[in-house]
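Apart from one protein chain that is not included, each protein chain of the complex appears where it belongs.
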């Protein structure tokens, strides 16, 4: 731990005895009461103020992936909240740990693929065709495509992409790339496979200038809000103990010990 | 695990092959593109749509506690993110675990105290005087008061309370209670002690009808966004390794072993 | 953040280019291959080497609370692991967040009560009687007593206490206190209520000299191991998706939206 390092710094916040600045703006004079939460989230993360069209797109992206019922993250949140009700934050943190490579965190994978197509010297169409071929050979799912609970189309994806197309100043490269990729996917599989919600969110965040490696952060913010709603409901309608009983009963023990849940009895 | 339980249910979301509803509203037809994130967060958590004045207040509350520089939560997030950069959500979750009894999570304690004053048969003023006396006897800090980094006043608190007073339909019981409590605090200590940001946020959330036991959820949502901004900055300006070196160097080892950081050498 | 503070230090570890010390001992020369894990855990946490009897007791305490089937913590771990299989640590961390005030973390509450009885000027018996009366008046469960899955006695508790009594150098104050408390509990309720596993573990850790405020740490170590076994089983026998389907199906949606899980259909 000895090599000299350039000294880091932060641009996010400073405070004196009587003031706080978020980046370069006075929090109490310039922000509170004048700006919305989505707006300030965008500015703090990306370093520029969004305009009204940007806000509309980011609002839609955040709303679309905040809730999908009793998902793994929501169940984890509820179980941990029951176990540690004095720590609402622990329940939410447990659920957020499920925003990984398999579900809501997939926004990132989708955007990485789209970026590759956009940057490819082959052109988007040829690059998309090659990418689809490769994923099929590797028998891997194509990021941003497929949703077994929504057919023929994930309703969120179509709506989100429409909202993106209504933004008057989007360059449209991500929006074009996902449409071209969609055509190639359908052609290769010989049937229609839906663009899913995280694919559409990756597209919109790409148009907003969010680097793919940061996109999962917006999934986390969105899902944090969704999980707080699950805690609120758990306070009104306790569900976690029912879930515990259910799972304990339905997943039997297999072995030679004596117990309440031996398989085959 | 055997007593019968009433079967629980959820009101938050349902989905069919072609639609998703958040509570009773169709996500794609009624919400996306038409509603803002703050608005939907409020509706999902509290079960009613906020009006424009409610949204302004909630926006201000969420913004005010989202960022305060290199706090314990931000440092934890950055260190975990460096250690596990493939998992942005782990870094944020680690930081959120610091939203506990000592810092941002204190919104709840403040609102519980205000609610007690409001509900007291003694009336708010007498109840406030008694409460202040009790806290002083127990040598405990009064929830919602004091901020050693901001003097004489936490600038966020004054602004937030002003925004609350501008809401035309607030009943004003929490707003009145914190003012009365503030007078009693100053009188008892013989000097001015500031209302702090979490005290003001608890007041506003109380006026919005959020139960105190749920208020920490809004701290979590707000801080999740703030911590994503720290991850974004960490991606641009790596700081975590500098912090590690700094701490390793400045906290010496005390003992008889041989090493790089022996105390007193 | 400006008041001067006494400079802290660490006694846990130092390292040079060619050596590592755990506290004052050379890791490679004095510890590895010569000491067991339980032993080193004890020494690092408590600052003294345990003898063989201490190790036997600590081993028993750690083993007893490591596993109890598909508990909330195990279910949370499995769901998060499925969602983020590249991050085994996230699954385990999510489950550990359930080691709170309601379940395994209760070791601490039990020991705090025993310590109060031991230190009471009334003597243990009178203090125990008064404590039981108070808990009954407050309609609160008595820490360390009651286990609805094990009747008439939690088999772990009796065995753990027996192991504690076999330790030739225990002072026996915690062991005596829990027996006296148990008699008072039974007398007050007019029926036998079992000492539970966490009550017995708190007793043993108290005899070993662990401060109550630190006891939950041993629950965490123990349960971390138990949760890794659940991840290992999840790798062999995937269960998390089954749990998700089960919960999604059994917790119906209530509202006017259209979906797959409307209540009453």
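Going in written order, the chains are labelled A, B and C, and every chain counts its residues from 1.
Assume a contact is a pair of C-beta atoms (placed from the backbone, for glycine too) under 8 Å apart; a residue touches a chain by one contact, two chains touch by 3 or more.
Fair warning: this is a prediction, and the values are worked out from it, not measured in the lab.
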item	value
Per the touch definition above, residue among C:7, C:140 or C:169 touching the missing chain	C:7
Sites on subunit B contacted by the missing partner chain, in the whole complex	69-73, 75-76, 79-80, 82-87, 90-91, 93-95, 97-103, 105, 149, 239-240, 242-244, 246-248, 250-251, 253, 260-261
For subunit C, residues in touch with the removed chain	1-2, 5, 7-15, 17-20, 22, 27-28, 31-33, 35-38, 40-41, 44-46, 55-56, 58-60, 62-64, 66-70, 87-90, 92-94, 96-97, 99-100, 105, 149-151, 153, 155-156, 158-160, 162-163, 166, 211, 213-214, 216-222, 224-226, 228-233, 235, 237-239, 241-242, 244-245, 248-249, 260
Subunit A residues that touch the omitted chain in the full complex	1, 7-11, 13-16, 19-21, 23-26, 84, 86-87, 89-90, 93, 97, 148-149, 250-263
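By our rule, only the chains that are shown with their structure count from here on.
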item	value
Chain centroid nearest the full-protein CA centroid	B
Gap in Å, rounded to a whole number, between the CA centres of subunit C and subunit B	29
Gap in Å, rounded to a whole number, between the CA centres of subunit C and subunit A	34
Sequence positions of subunit C contacting 2 or more other chains	84, 86-87, 90, 93, 97, 250-251, 253, 261
